[in-house]
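Structure incoming, see below.
A single protein chain has been omitted from the complex, and every remaining protein chain is retained in its original position.
The first chain written gets the first letter, and so on, giving A and B; residue counts start at 1 in each chain.
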Amino acid sequence: MADVTGRDGDDRHTTDRSTADRAQMFLIGGLALALVLVVLVPVLNSAIYTENLATRGSSGAGVATTFQVRADVQRGVSDVVQQSNRKYAAYADQLAAVRAEVPVLEALYMRYDASDGRMLSLRYVTGSDEPGTRIHQDAVDDFRADADGNSTDDPTWTLVEQTPVVRNFRLAIPNRTTLAGTKTDAFRIVFDRDPATTGDERTVFLYNDGGATVVAVDGPGGSLGECRDATGAGTAVDVTAATVEGERCPALEFLDDVPSDFDVRYERGGNATGTYEVTVKRGGSTSVPSSPYASGNPDANDAVYGLTVHLYVRSSDITYQTDIRVAPGEADA
Amino acid sequence: MRDERAAATTLGYALNLTVATILISGLLVAGGGLVSNEREQSVRTELRVVGQQLSGDVGAADRLARSTSGSPVTVEVTRRLPDEIVGLQYRIAVEWNGGDPHLELSTNDPDVTVRVEVESETTLATNEVQGGTVRVVYDAANDRLEVTDD
Partner (left out) sequence: MRAQAHTLEGLVAGLIVLSSLLFALQVTAVTPLTASTSSQHIENQQQASTHGLLKAAADSGALKRAVLYWDETGGYFHGSNPTGYYVSNGELSRFTFGRMLANAYDARGIAFNVHVSYQLADGGVRTKKLIYRGEPSDNAITARRWVTLTDHDRLYGSDEQPTATELNSSTAFYAPDVRSGDLYNVVQVEVVVWRM
């Protein structure tokens, strides 16, 4: 007879074994699933990191700072040029003073950037200086001058002949009642390319129309527009910046269109009273007549018209190097 | 009388194991599929983000380059992009396309390509770079921007 005593135990054993194996299968399966999910984690983490990266603007801040440095350096050198032009009489002294201040400016600007890990270098580009003449009337007077040297003021006179470009052309009329009442009698500034021919000029008229200063501009093709100012008792006009009393005047934005080498002339200078200044560039064929300025009102002094500096900015993200032309008050500077 | 006979026991045993195995492996396959899907989505999103950032940098370099004049002129914008995306290496291709420039970022496995538009007035040099630290350099002699590896 076969020995069957252990059969019950065997059966239980088998059932137990299959259950146990099933349980182990579940265990391994659970572990593997957990492993799979854990593998998902670095994938999603990477996505989270990139989402965060996405919020950081591009080197926007670095670029904006670079533009800020460029603009501030240009403005700083501009201020130094204007200072030197007023302080010294001879062109050589003015230029030497500006050149001496450029490394000083560099040191002062660099001081602010050194702690941010930004390096800055500024130098004057040798031979880039542009000589000019500053014509100015600082005392309130009419806008006439003695053009022909006969000791009487003429209402029509030429400020400068054949200049390539002007900058910082500002007039201040403290009392608009000194202006003429109509456009035909108005004081006018004429930008004339060829004095021999007519019809190619641009003319700026300044007159008082019933309590409001009118700045009207005429070009070769007719009127270019006008601007009015009725605030206060007087008016300040900036021809190169195209503003009247600080407000933008589109009609005055004609200077870019004047072809190079033009005369600047005042006509009916007796019909306006105030102060003015303009800096003109001395080009190849420019000539500044001497007789209007002999008396000292208005006055014509040497001035630095403009120059070029070289800027080099370097931070960890951005390197930027360029020439910057400095011409304070120029129309498109 | 016992009804557990040798065949039924073996069958029951095998069936138990088989069903359990099928269940578990089914779950694992689904899980694996989920991970792979998520991975591809992640790669796509991240490539898009990296592409947009680089596009912004190219636009910034273009603005800087247009403000320069004279000589010598340098414009260099450096950007530290991640070296790997979800553990994968990726490539960035710059195409000028005659005035309609765009970037194409791609990885190999999974095969994902993302296209990002770029705004630039300065010509871009057609080039391909590996991911990682990238520099946008202005070549003044040829008046064009080049995207290079560091």
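Everything below uses one rule, namely that a contact is a pair of C-beta atoms (placed from the backbone, for glycine too) under 8 Å apart; a residue touches a chain by one contact, two chains touch by 3 or more.
Remember, it's a predicted structure, so these values are computed and weren't measured experimentally.
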Contacts of the hidden chain among displayed chains: A
Touch with the omitted chain, as defined above, among A:A89, A:L108 or A:A139: A:L108
On subunit A, residues whose C-beta touches the chain left out of the figure: 20, 23, 26-27, 30-31, 33-35, 37-38, 40-41, 44-45, 47-48, 51-52, 54-57, 60-61, 64, 68-69, 71-72, 75-76, 79-80, 83-84, 86-87, 97, 100-101, 104-105, 108-109, 111-112
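Simple rule for what comes next: only the chains that are shown with their structure count from here on.
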Chain centre separation (subunit A, subunit B; CA means) in Å: 41
Subunit A residues touching subunit B - in the complex, by the definition given at the top: 7, 11, 14-15, 17-19, 21-22, 25-26, 28-29, 32-33, 36-37, 39-40, 42-44, 46-47, 49-51, 53-54, 56-60, 62-63, 66-67, 70, 125, 308, 310, 312, 316-325
Subunit A partner contacts - residues on subunit B that touch it in the complex: 2, 4, 9, 12-13, 16-17, 20-21, 23-25, 27-28, 31-32, 34-35, 38-39, 41-42, 45-46, 49-50, 52-53, 56-57, 59-60, 63-64, 67-79, 82, 85-87
